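All protein chains but one are shown at their positions in the complex.
A and B are the chain letters, set down in written order, and residue numbers restart from 1 in every chain.
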């Protein structure tokens, strides 16, 4: 009655979920581009000492504000020098370390805090949820830039302080998203089943909840990393973040600002690199979301 | 005014997909007279809803429609402009849907939505539209109709909302009502009421109705004509009594075995099922689509099979009697 040569009775066999994921990832232009740029800047940051043509801190009063090659400079300083005669390209390269380090560590700290709060709220519900929701509301009501500036100003602008302040301030989105995802997952039957057979709470959270909210978590980590990098740059730009002579891109824009009238590239170059990095991380995050949650795509 | 209200010939709907063209509906023909109720029966994905949306011109942009003829009264719907189609919709052809819970706009009152239909098509005052809305709400059996006008959809139950949808469809006294599974989403007791209401209204207003359903029990009580669809194809069509008395396609018989019949089905006896799954309609799909599940399939089933039969009762099967003799007394 069934005939294997009949075109209608062929098995409707789709690709496996993993294959589909791979196919979607490879055809997602934003994800590919984002990962390529982030990967490139990561390599630049790691191999900064090898790549930088000069010492990023070495000043030379004789060679101040040398223009970049494309504006009549020489290959000695491909991107020119700043107002203290420091090689701009080298500072830019070392600046990648500052941005990526701050972004990654701050996102990890806030991710840890926010995930713990969100998962607890979503899983236990009731009073725990009420308290977490209240804390999220309080956190959202605080003006981030202002509080971060004030705290950094009081404690002093070291790299550690900036990282910790951002890490302690940016957990809100983690908490919101993890709470919602956990709430959704813990209503599913397999969680109820695990509870019925007497699995312990940590076990359920680790083996049933976390694997299912992991995709969302990765997406938020990337997006918040971008957020932290932008905030650090803003703080440093305002002179109350990373302190000189550390080469932070935000600080470089701030230092170039006074010479902007005559040498706009001093502002354009570090800002453009910052923009490119944040754009790439965001594209990566958006891409990961599209690829891992295809049903949510518009 | 011609006697034939709607005539559809060789309607074909293709949906381009990533892995080829999906032949969702292939070569459907049917005809309806004024006041007649045609029931299109089939399981989910058989193309019955698409067929009705193709008539009213509400297919998604990605679906390609072609046909030899789609004629409503004396209007050629294949050539009709958007303007003409808009004038027809809600005015001469009305439609009600499966999901009363989501088919009404949550942002507007029942009254606004009822009156809108009339105001769109008739040059009447708001107060007249309002009076008509009250009249129709009463007609579909809603009590305190006047006060319902200012209510929002979320304040009504599913059954009431479906009644509102029916009232809305009838605002302009259409000649044709398309009801796409109007009772599927409702409680069983409400289902019967809504169905009764539809039947009474079609009789009272001499309105034709296309009733789309997967429930043969509903069809038996309501329809003048039946069209059975399987996987995008019409497999059997004819007057309701004839189709129920002598179901001629193996698929129709399979469907009928799936419903218990008081007095005929023994207590505790297993209900019939049709083994297998609906085939993929992507790519080449000539021949009888049911052959992969049919107990009487033969190699000839792969060839294109014309509809045939007598007295307007037609079926599409290679076996002269639709393989009835092979099933013995099963039907």
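Annotations
FYI, a contact is a pair of C-beta atoms (placed from the backbone, for glycine too) under 8 Å apart; a residue touches a chain by one contact, two chains touch by 3 or more.
Keep this in mind: contacts and distances are computed from a predicted model.
Selecting from "Molybdopterin-synthase adenylyltransferase MoeB", "Response regulator", "Sarcosine oxidase subunit alpha" or "ABC transporter permease", the unshown chain of this assembly corresponds to "ABC transporter permease" (UniProt protein name). Per the touch definition above, the residue from B:63, B:120, B:199 or B:220 contacting the chain not shown is B:120. Only one of the listed residues, A:66, A:117 or A:233, touches the absent chain: A:233.
Within the set B:87, B:138 or B:224, the residue that contacts the chain not displayed is B:87. In the complete assembly, the contact with the undisplayed chain comes from A:147, out of A:147, A:164, A:183 or A:204.
The chain not shown here touches chain B at positions 56, 58, 86-91, 94-95, 97, 99, 102-109, 116-117, 120-121, 152, 154-155, 165, 168. Contact between chain A and the absent chain runs through residues 30, 134, 137-138, 140-147, 149-151, 153-155, 226, 230, 233-234, 237-240, 250, 253-254, 257, 260-261, 264, 267-268, 271, 274-275, 278-279, 282-283, 286, 298.
Keep in mind that, in the parts below, only the chains that are shown with their structure count from here on.
Work out the mean CA point of chain A and of chain B, and you get 53 Å between them.
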